[in-house]
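Below is a structure I'd like to ask you about.
FYI, not all chains are in this one, though none of them got moved.
Which chain is which? They are A, B and C, in the order written, and residues in each are numbered from 1.
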């Protein structure tokens, strides 16, 4: 394998240039998806069959089918049916599509975490006169947060990587650029190596943030006890 | 103040409460005693609809609710008229001691955050936990948790207090304090329903004692009637044993 | 050598095209959005030096635009996305080796063909003789780039000779697999095989046989549009002119070092 380190150095900035696109789409969609997922989790408890059926469809559709296809239909399908959508930029369509997509699996991550909060905590809140929403806001979500962090970070990293599908709408991010350069120069190893470095560093940073967050959110367990168990295991 | 009519509760096939009728007047302190697993906690939990009764009606302070037709709003209103101390304390695990007491005040009872804090501080003084103000529940001893639970409930100053074994984790001197507290609250016309296993406590605190067995109210009367002259044989047997155990302390 | 001859004909090109543009002076400039591939070297690709696409297709399109009074905006996107954009009206046409098959003609109107693509068998370097005729494919494992008619053609060969077909998403992976010996041959455009050989990192070469197929490429347009009909007419005229004045050949030699434009 004749790995050309000079080429790597030469090509690095041309790939890195697209990092802002990746980050913008990821953070925008991530934020919107978080909001949506919290709403979905709350709506999940509304006792309406129709609403639940709609939510189930939403969930199965967006987490089940490939994102490319979703974007494709969103961007091209809608544009063919409703001409106003022709003015939608590829970037906006990517953000909308990825938000919907991410909200579907993030909502499940959050629902799982919410389930982990002991029902007695909810009962205590209700008995103290809080409404269900208040209980969720002040008691359940804060306790679920610690549990949800690892999976939400997974989801976010997944989202960050999936921004490359926006290339199907002509929006070029780090990975799209990487593939394209690799495809034209046939120096896949070099280009992919650059991508690996960029994504790895990003993930490392996110991972550090994750650890900090988990520590910060961990107020419900005996930290000392936990430390002891580690040193024994 | 509190009126329960024909209350039934089933868990699947298990019939836990049988046609319970109970009226508590304003300012009355009623103790509920009875063997383990008889449905005492379930009764309290039904009163504020944490457990939806199978049938029957609950009336607190003029608001009547039955499981057949009750709106979310009505249930919230009902719960606003009562506060509960849980058998297992059930503190909010993500809140400090102070926040545990202050949170319901500002979020559900219209206090400003500052006023809620202030009140919580004063309650903490009262229950002797001012130094644990910023501790999280996991770092509290059993008795400390129980006291925070008590503090959280009394801070709300509800019409009706539902106490589920409020002194189980407390040492005798603290039990004495809770007794004092309940007497003070009674003077302020708080209505109280107290489940307890401590016969001395029941005897000293209550205007009326209720003996429950197998999900029904077997007998109800003044402490003297129940503890000294129980009419029902089941009550007799229960009280007998209770008093028997080890005999009275002799100084 | 060939490069010189074609470049010598370049000066004459503008004069000839001037006539055409004169003929169309009344017609207004039409702006076209054109999609292309970002990594189909040497047809259309971007590299580390420029974000804008370059390659044979880009040069041809720019030249056509000049002659046909078009203004073109060439964009890259994922290959499947390009067709979505075309269908959705966000692109007018695609400039990247699109072959007008019968199936596709049902859906699109095509310009005249401007490019030929010879497709044949590539093998590991030094084994050019291992496949000399169709029968030699028997029992072999042949890679093919997915999604073209190349694949369909290979499948149609199965009637005459039995061999295994492996479809790939990108030509690079099948070339690597061939070089690594995981494949016995690949079915790919001769241009691509030669390019891989030229790069030197992937020791493969064309087999010692004639190309198995030749397909032609043209520009697809959405049907039933007057504007598109007008554009197609203009493009066809420009293509014809470029073929006649040697511009096409010149570009073919520049990018392929091979004649791929004689239809």
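In the analysis below, a contact is a pair of C-beta atoms (placed from the backbone, for glycine too) under 8 Å apart; a residue touches a chain by one contact, two chains touch by 3 or more.
Given the structure is predicted, the values throughout are model-derived calculations rather than measurements.
Chemist: Only one copy of each chain type is drawn here, so tell me how many of each the full complex in this file actually has.
Modeler: Copies of each chain kind in the whole file: A x2, B x2, C x1.
Definition applied: only the chains that are shown with their structure count from here on.
Chemist: Touching both chain A and chain B, which chains are there?
Modeler: Where chain A and chain B might share a partner, there is none at all.
Chemist: Which chain has its C-alpha centroid at the greatest distance from the C-alpha centroid of chain A?
Modeler: B
Chemist: Once every inter-chain C-beta contact is counted, which two chains account for the most?
Modeler: Going pair by pair, the biggest contact count turns up for A-C.
Chemist: Please list the single chain whose C-alpha centre lies closest to the global protein C-alpha centre.
Modeler: Taking the mean of all protein C-alpha atoms as reference, the closest chain is A.
Chemist: Chain A to chain B: how many Å between their CA centres?
Modeler: Computed from C-alpha means, the inter-chain centre distance equals 45 Å.
Chemist: Provide the C-alpha centroid distance between chain B and chain C, rounded to the nearest whole angstrom.
Modeler: It comes to 83 Å between the two C-alpha centres.
Chemist: How many Å are there between the centre of chain A and the centre of chain C, using C-alpha atoms for each centre?
Modeler: 38
Chemist: Two-or-more-chain contact residues of chain B, please, as numbers and ranges.
Modeler: Where chain B is concerned, no single residue meets two or more other chains.
Chemist: If we count contacts the way the header does, which residues on chain A are in touch with chain B in the complex?
Modeler: 120-121, 123-132, 134, 138-139, 142-143, 219-222
Chemist: Spell out the residues on chain B that touch chain A in their complex, using ranges where they run on.
Modeler: These residues of chain B touch chain A: 45, 48, 50, 72, 76, 79-80, 82-84, 86, 88, 90-95, 103-104, 107-109, 136-139, 152, 156.
Chemist: Inside the complex, what are the residues of chain A that reach chain C?
Modeler: My answer: residues 2, 7, 10-11, 14, 68, 72, 75-77, 79-80, 86, 165, 167-170, 172, 176-177, 179-188.
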